[in-house]
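Every protein chain of the complex appears in place save one, which is left out.
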Amino acid sequence: MKVMNLVQAINDAMDIKLQEDKSIVVYGEDVGVEGGVFRVTEGLQVKHGKERVFDSPLAESGIAGTALGMAISGMKPIIEMQFDGFSYPAFNQIISHIARFRNRTRGKYHVPMVIRIPYGGGINALEHHSESPEAYFGHTPGLKVVIPSTPYDAKGLLIAAIEDPDPVIYLEPKRIYRAIKQEVPEEKYQIPIGKAKVISQGEDITVIAYGAMIREVQKAMVLVKEKGISVQLIDLRSIWPIDRDTIGAAVRQTGRALIVTEAQQSYGPAAELISVINEEAFLSLEAPPKRLTGFDTVIPLPLGEKHYMISPQRIAWEIEKLVNY
Amino acid sequence: MKVMNLVQAINDAMDIKLQEDKSIVVYGEDVGVEGGVFRVTEGLQVKHGKERVFDSPLAESGIAGTALGMAISGMKPIIEMQFDGFSYPAFNQIISHIARFRNRTRGKYHVPMVIRIPYGGGINALEHHSESPEAYFGHTPGLKVVIPSTPYDAKGLLIAAIEDPDPVIYLEPKRIYRAIKQEVPEEKYQIPIGKAKVISQGEDITVIAYGAMIREVQKAMVLVKEKGISVQLIDLRSIWPIDRDTIGAAVRQTGRALIVTEAQQSYGPAAELISVINEEAFLSLEAPPKRLTGFDTVIPLPLGEKHYMISPQRIAWEIEKLVNY
Amino acid sequence: MFDIKTLESYQAIDNKLYQVMDAEGKLVIPKWKSSLDNEQIVQAYRDLLFVRTADMMAVAYQRQGRMFTYPPNLGQEAIHIAAGLVMQEKDWLVPAFRELGAWLAKGVKLSEVFLYFRGHEDGSRFQEANRVLPVAVPISSQLLHASGLGYALNYQGEDAAVFAFVGDGGTSEGDFHEALNFASVWDAPVVFVIQNNQFAISVPLAMQTRSKNLAVKGIAYGMESIMVDGNDIFAMHDVFSFARDYAVTNKRPILIEAVTYRAGAHTTSDDPTKYRTSEEEEEWAKKDPVLRLQKWLTRKKLWDVSTEEELIASYRKKIDAEFEIAEHYPEYNIDDVFGYLYEEMPDELKRQKNDYMNFINSSGGVK
Partner (left out) sequence: MFDIKTLESYQAIDNKLYQVMDAEGKLVIPKWKSSLDNEQIVQAYRDLLFVRTADMMAVAYQRQGRMFTYPPNLGQEAIHIAAGLVMQEKDWLVPAFRELGAWLAKGVKLSEVFLYFRGHEDGSRFQEANRVLPVAVPISSQLLHASGLGYALNYQGEDAAVFAFVGDGGTSEGDFHEALNFASVWDAPVVFVIQNNQFAISVPLAMQTRSKNLAVKGIAYGMESIMVDGNDIFAMHDVFSFARDYAVTNKRPILIEAVTYRAGAHTTSDDPTKYRTSEEEEEWAKKDPVLRLQKWLTRKKLWDVSTEEELIASYRKKIDAEFEIAEHYPEYNIDDVFGYLYEEMPDELKRQKNDYMNFINSSGGVK
């Protein structure tokens, strides 16, 4: 075991896989010499060579589209979109091709690749650097979409993503890149894609979140604990496929559910979770499942983020309201 | 009054506005000389001139991005994405700029423009010609998104969209382009954006749909009527903003709700509607609100569409199940 | 033959078009010699006839309501047959959607093409063809796949090339630009082929670009490029042979603009009389690639036109037989919808499929 933060855990997963599987390449803007603007790929070029870890021209559609070409011919590209907001130019390649090539060719070609994207707000960044695009990807058939919330999960989920024969969008909660440290096994292991994790058992209410919001919910749990409220916290981990079984079982137990996501509300991730809860636990519901999400606004520039980002206090407030419903 | 189909009603709305407002231009691939691949812009170039109605180079990001330039400088572009699946290359311009320019500049610049997109399946088309991207747009802050289901609404909603000072995505249910004819006023009128329409009152269940699905629900209503089931049908019309009041009131009345959309299920439009119902009518619910949607698959090529597209029979079956819940 | 010297004297910036024979099938390059022998040339002519027949029959099937939208190849066939003669087993073919002759050369079955345009994904499974991608509908998006395949060839140490097709309209898309740029920066052995057939549906070339010609766009990527008469199969064959060799030997991409004309409609849903004149069509009909080779062959006494009718009749039978296969292909079932999204079907898809099957079962098979 070794103490790692998320950045190190992600780097470690790539390092292990690069070592093990020569078909893997890692590329994107500034990922080579620089080691990425967040240093997530630091050291990988020196260790694995410039043919395997390299800088690409500045063009996201190009990065994604060329990776498909590599993937269908026996390679395994791990590509990086430098920030969430810069994945949009690659949407057509992701939606129209990467997600569909297996289906289109009836499995003759398939697309084993990972698209890494640092995502989410709360880091005082410029515009387009704080987006939560997971619903766009979750709504796109043919993709898998995962989000870790701890170094341990980050490593295991990334290894699972790399070993998956299908394309995986791997969203990295950049806000907690260096904020959370944890003992992580040095060897290879997988966290299965499609499985949520029950972080804590609790009787009064189920809270579902993922990514950087997990930590905020945990802070809120401290606040409500004082009031005697016991929270069952679920880390979704896999945006698609969704682990309905875990969610259903949880809400059937507590009868109350709060979804916390920073993504915009309308047509957002929380809506899907509320639908799943309706489908899996309707008869157990003692209060309407509630979503606490980003507003349907552009995420503000740093000085305004305090309003947009969801605080532990606000989570606690919603928990209390729901428990007292 | 004049009998029109949707194509004619949309053409008429543009014609009237082009006549009235010299700041309006209409462009896109093949919209000029050809009058559009669906003939929606037929005759407009001859009537209004080549500077106002014209063919653009084949580049959707270009079409969208240039339109923003026009819009912020006093023009009103109405642009066409030739098919739903070809709007994806324009996503970055739509999400990052068109939707945000007013907010970014605190209203110094605003973006009065309309993006017309024929959308949806059921027309035996090639791949990428049958997509339902409304959730992508609905999830994007700064846009309005509307979908007509009748010639009357098509004209009134398009005029409202053109007169709106903000960008509007106007999705055209191509499957019923010529299938529905109706008396339409020859003069100008608006259907307000953000208002759903109660198409029929009914006691047993509320069905919410929009676009081409309305007609399928209406066929289903004939089927279930025989069994004595009375359906309240709501045409959502406005994907964002959503008319929560109408939806809430309706479901509070019937206690049961079925959402029918052809878009893929996960993180799709139906999920949002289910969340709204939970928020607005939870205590009235007598059964879990149900979504009947496209599968989380790529919409199949024509021979497979029969499985994917939602038939009146299937809608009727779900209605019955819900009513007997 | 076309070699590196020829390239020097055919610079796109000077607007030079490489042509071997004129519309009458007469050589315009004195003493030109083909690298194909007479037998191969005759076979190429047969292939031209075959794809033209298949293409025209496809349009007919569509008219009969037995197929959905189809994009005719009429007038552009020489490009595809020439490519077919040059492409090797190891080479990748990355088509747009109007390269029937090239697909068949790569081993795609005609029945598969028909099946695809009848609306079944199984038509893109390419049972016996390797290293050929399916039809790419979103214009120009496939070119990036070609650049990635080129990187992979280098990475895997294979001496092979990628042949990637796009239309004149396609040169306007951002992906065209990114693909050529990536290929160049990566030294990827890709032969990019612009089929400049003068139109993008109804939009004429003059509304797509103001560049002198399309080949000159290679300069923006530091890429060699050649403008060639796309209706001249000898010129096309020369240029493709050179380009493949150049790409594989130098590990460099190269750009070819094949100047041609879309003699038919854009697709079977299109009506070109809306946007172009019959004079223009007739002007180009005189330059038809099949007729041109026929004239050359006849002059050389390598071909007897009187045998053509019979030959075509035999082709028609073959083609009908292929169509029959497509037309009698097994019913599209629910597993065709759900079965190919992922290697292993996720529970969520199983659940959705199951829901649907519950309905089907309770409705007695009604969908």
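The first chain written gets the first letter, and so on, giving A, B and C; residue counts start at 1 in each chain.
Please note the rule applied: contacts are C-beta pairs under 8 Å (C-beta built on N, C-alpha and C of every residue); 3 or more make two chains touch, one makes a residue touch a chain.
Not measured: the values here are computed from a predicted model.
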- Among A:Ser61, A:Thr105, A:Ser132 or A:Thr246, which one is in touch with the chain left out? A:Ser61
- Query: Taking the entire complex into account, which one of A:Ala179, A:Val222 or A:Leu301 touches the absent chain?
  - Reply: A:Leu301
- Query: Just one of B:Val26, B:Leu68, B:Met81 or B:Ile169 touches the chain that is missing; which is it?
  - Reply: B:Leu68
- Task: Check the options C:Phe2, C:Phe117, C:Tyr221 or C:Phe242 and report the residue that touches the missing chain.
- Result: C:Tyr221
- Interface with the undisplayed chain - residues on chain C: 13, 172-178, 181, 184-185, 207-212, 216-217, 219-223
- Item | chain B residues touching the omitted chain (full complex) | 25, 51, 56-57, 59, 61-62, 64-75, 77, 89, 92-93, 96-97, 102-110, 141-142, 144, 165-166, 194, 240-242, 244
- Note on the structure: Touching the unshown chain, chain A contributes residues 29-30, 33-35, 37, 55-59, 61-62, 85-86, 88-89, 124-129, 265-266, 295-298, 300-308, 311, 313-314, 317
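Just so we're on the same page, only the chains that are shown with their structure count from here on.
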- Item | Most central chain, judged by mean C-alpha position against the global CA mean | B
- Taking each chain's centre as the mean of its CA atoms, chain A sits from chain B at a distance in Å of 30
- Message: Nearest whole angstrom, what separates the Cα centre of chain A from the Cα centre of chain C?
- Response: 40
- Note on the structure: CA centroids of chain B and chain C: separation to the nearest Å works out as 36
- Item | Where chain A touches two or more other chains at once, by residue number | 61, 89, 92, 96, 103-104, 141-142, 240, 242
- Indicate the residues of chain C shared as contacts by at least two other chains. 121, 138, 141, 174-175, 341, 348-349
